[in-house]
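Missing here is one protein chain; the remaining ones are kept as they sit in the complex.
Moving on to chain A:
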Amino acid sequence: MIEFREVTKQFAGGPPVLNGITLAVPDGELVVLIGPSGSGKSTLMRLVNRLIEPTSGSVWVDGRNVADVNVVELRRNIGYVIQSVGLFPHLTVAQNVELVPSITGVPAAQRRRRAEDLLHLMGLEPAAYAERYPRQLSGGQQQRVGIARALAADPAYLLMDEPFSALDPITREALQEQFLQLKRELGQTILFVTHDVEEAVRLGDHICLLGDGVIQQFGPPDELLHRPANDFVASFMGDSRELLRLGLRTAADYMRPPDPAARGQVGLDWPADRALSALLGAGGAAMQVVAPSGEVVGSLRLSDFAGSSQAQQPAGEPGA
């Protein structure tokens, strides 16, 4: 668990950037820090691995005040990924991934195996990529290496500062997808910074919206979208936030019993926004909902979505 207790940060000669932040990132969860540019997201994140020290208050990792932990030891247990990646240009991809293990004295064969496993996990075949140099890779490939490098020492925590922001939309979406899967497999506790609402909604178990040095709202994505705490949150989450909510659910959440008059089909496990799109395309007529087995399990019509303002648990979210 990562905990911020009454953290305040003021840089010399400026107003406080963070003002009494108290926040907890539960074990195994991904919490997204979001907020306008300059709202202190990176500053808050860098307090965790002590790249920045707080003016007052304290940060706790694993129940220990980070100020009392040896800084090198602390950082080795916390993976760190940044937007501009920061690979070593003179080292090969494999050498970059092996960087920290090679310093801590992990035997060469063992760390090499680990690097190859990680590259494979990130979708970069070691046979083709291990011996390349960073400048021979695309931006998306570089960031995959950056994530593999952060995971090399098998840290319990990950800090990710806008890791996908510099990528083109298609690459970004592919990486987000892959990252979600990875997260489920590895189970790290993750603090993730972004300024992109869609990305936050897509990846976060919880979202923490920063503004004016304080937490404007903390909660599951659905809550920030559906029940913004104030105008700041409402305007930041955007006018299409009810549409974004649909991405958190599936057709199953909206369907009614089968209707013989229904024409066309949507999948039971389709995201709700995709199902809605199909309905709009079909001209508003009712459609059948089909389970992966091919069995018709329900039907769906446009008016079903109007009921979404009732509090419904998003599918697959842990007790929100």
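Note that contacts are C-beta pairs under 8 Å (C-beta built on N, C-alpha and C of every residue); 3 or more make two chains touch, one makes a residue touch a chain; residues count from 1.
We adopt the following convention: contacts and distances are computed from a predicted model.
J.: From the list "Serine/threonine-protein kinase RsbT", "ABC-type transport system involved in resistance to organic solvents", "Amino acid ABC transporter permease" or "Xanthine dehydrogenase family protein subunit M", give the UniProt name belonging to the chain omitted from this structure.
T.: Choosing among "Serine/threonine-protein kinase RsbT", "ABC-type transport system involved in resistance to organic solvents", "Amino acid ABC transporter permease" or "Xanthine dehydrogenase family protein subunit M", the correct UniProt name is "Amino acid ABC transporter permease".
J.: Identify the residue among A:91, A:182 or A:302 that touches the chain left out of the display.
T.: For the chain that is not drawn, the touching residue is A:91.
J.: I'm checking contacts with the chain that's been left out. Which of A:24, A:100, A:214 or A:302 qualifies?
T.: Considering the complete complex, A:100 is the one touching the chain left out.
J.: If the hidden chain were put back, which of A:61, A:150 or A:246 would touch it?
T.: Of the listed residues, the one touching the omitted chain is A:150.
J.: In the whole complex, not just what's shown, which of A:24, A:121 or A:174 touches the removed chain?
T.: A:174
J.: Kindly state which of the options A:75, A:112 or A:226 is in contact with the chain not pictured.
T.: A:75
J.: Of A:27, A:53 or A:125, which residue touches the hidden chain?
T.: A:125
J.: Mind pulling the chain A residues that touch the left-out chain?
T.: Missing-chain contacts on chain A: residues 46, 49, 51, 71-76, 78-92, 99-100, 103, 123-125, 128, 132-141, 146, 149-150, 153, 159, 167-168, 170-171, 174.
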